[in-house]
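With one protein chain withheld, the remaining protein chains of the complex are depicted in position.
Chain nomenclature is as follows: A and B, assigned in order of appearance, with residue numbering initiated at 1 for each chain independently.
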Amino acid sequence: MRIPILKLHNYLLISIQTELDDQTAIQFQEDLLKEIHKTEALGVVIDLTSVEVIDSFIAKVLGDVVAMSDLMGAKVVLTGIQPAVAMTLIELGIHLKNVSTALDLEQGLFKLHQELGE
Amino acid sequence: MKRNLRDIAIENSDQIVQEWLKQIGSLKEVNYTADISEELFDSNNREFVGVIFNSIKENGSTKIIEEFSGKIIHLGWPLSYITDGLQVFRSVTINTILSKLEKVDAEYISEVLNSVDSWVEPIIRQLVNEYSVSWEHVVSLQRIALQELSAPLIPVMDNITIMPLVGTIDTERAKFIMENLLEGVMRHNSEVVLIDITGVPVVDTMVAHHLFQATEAVRLLGAKCILVGIRPEIAQTIVNLGIDFSKLPTKSSLKKGFLLALEITNKSIVELDKKLESVEELLGTSKGSEGSYENTNIETT
């Protein structure tokens, strides 16, 4: 199962709709990096509104994807993290310190816009 | 056999009542009913002893006891009144019955004791039960009320929300605050949340830790937290405890925090000069004949 990646001008938009199993998460990481390379996108928004569970592994994959994309010249914003998920992550001790976040897709694009200094 | 004893008690109820009232009266100074007026005390006593006798006659029917207990709990009478009253009743009744009997041997005495106990026990049990149920109910209502006071979220402007915290924060409350905070951020679409801790008396490691967790969770959601209302003592505590609040902007007052929030959301407060002008104009035209306002061309008399 692959997660669809949409292109909008210089941005890539992803909305994760399904329960993430390890395999899908790793595949997603690969697909996104390939897509960034192909489109030379400068910004990526990953929307997690429909994600009900993020455990330490998925959190690591997401954190890694942000760092890897950064290496490839694209800034990433995670949007729509649910309250229940946020609390669970913090209680687990996972703070995702170097990850940009925004409330929803709109604010995410706005934030990227700011960060990219356009 | 027991029936006889019961009849004896009922036959001699007047005497028992008189003696009981006397003894209860003497206890008044000692227990919590000292503040209650004589008339009220007396009328309640009569009702109480009536309830007891009623229960004996009806073999422990609970309806009247329920009504009575509901009434005194509502009026705020202490539980000790009930327990004292029933103890006195036991001793008075036992003594009265024994005095009415011709033969008084050990076996008979024990029967008397057991009988009286069996009348009094269900009453005590039920009254104590009613009391404790009502206490528990009040406590749980208070808990809910406290929780509601616990974590109000006030949306001030489109993207700015304020959460004033008042009172002590324990782990239970902290969890509730965090949940409320996060849900509020989503609901109000807040970009910035100002958490005001002016009203929190003690900030120790636990509280600081909880606050920190809450702000981190808000950050994950995509909003920014500003902590305001940090008193000097709290600032000292936080640094002394070595808690790292460096990533979290803090301001000493709500006003300063709010200005920072405006900055973050790309807004600012602007004085409207136009208003002043129009007031002057207002004065000028209404007092036309006396005014010497340049721009009006009203002739003066």
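Note that contacts are C-beta pairs under 8 Å (C-beta built on N, C-alpha and C of every residue); 3 or more make two chains touch, one makes a residue touch a chain.
Here, contacts and distances are computed from a predicted model.
Asker: Refer to UniProt and select, among "Anti-sigma regulatory factor", "FAD-dependent oxidoreductase", "(2Fe-2S)-binding protein" or "Proline dehydrogenase", the name of the complex member that is left out.
Answerer: "Anti-sigma regulatory factor"
Asker: From the listed residues A:Val65, A:Ile94 or A:Leu112, report the one that touches the chain absent from this view.
Answerer: Considering all chains, including the one not shown, the answer is A:Ile94.
Asker: Looking at the whole complex, which of A:Leu12, A:Val66, A:Val85 or A:Val99 touches the chain that is not displayed?
Answerer: A:Val85
Asker: Please pick, from A:Asp21, A:Asp70 or A:Glu106, the residue that touches the omitted chain in the full complex.
Answerer: If we include the chain that is not displayed, A:Asp21 is the one touching it.
Asker: Against the chain that's been left off, what residues of chain A make contact? List them.
Answerer: That gives, for chain A, the contact residues 19, 21-23, 52-57, 59-60, 63, 82-85, 87-88, 91-94.
Keep in mind that, in the parts below, only the chains that are shown with their structure count from here on.
Asker: How far is the middle of chain A from the middle of chain B, if each middle is the mean of its Cα atoms, in Å?
Answerer: 46
Asker: Which part of chain A faces chain B closely enough to touch in the complex?
Answerer: Contacts found on chain A: 78-83, 85-87, 89-91, 95-97, 101-104, 107-108.
Asker: Tell me, which parts of chain B touch chain A in their complex?
Answerer: Where chain B meets chain A, its residues are 178-179, 182-183, 185-186, 189-191, 213, 216-223, 247.
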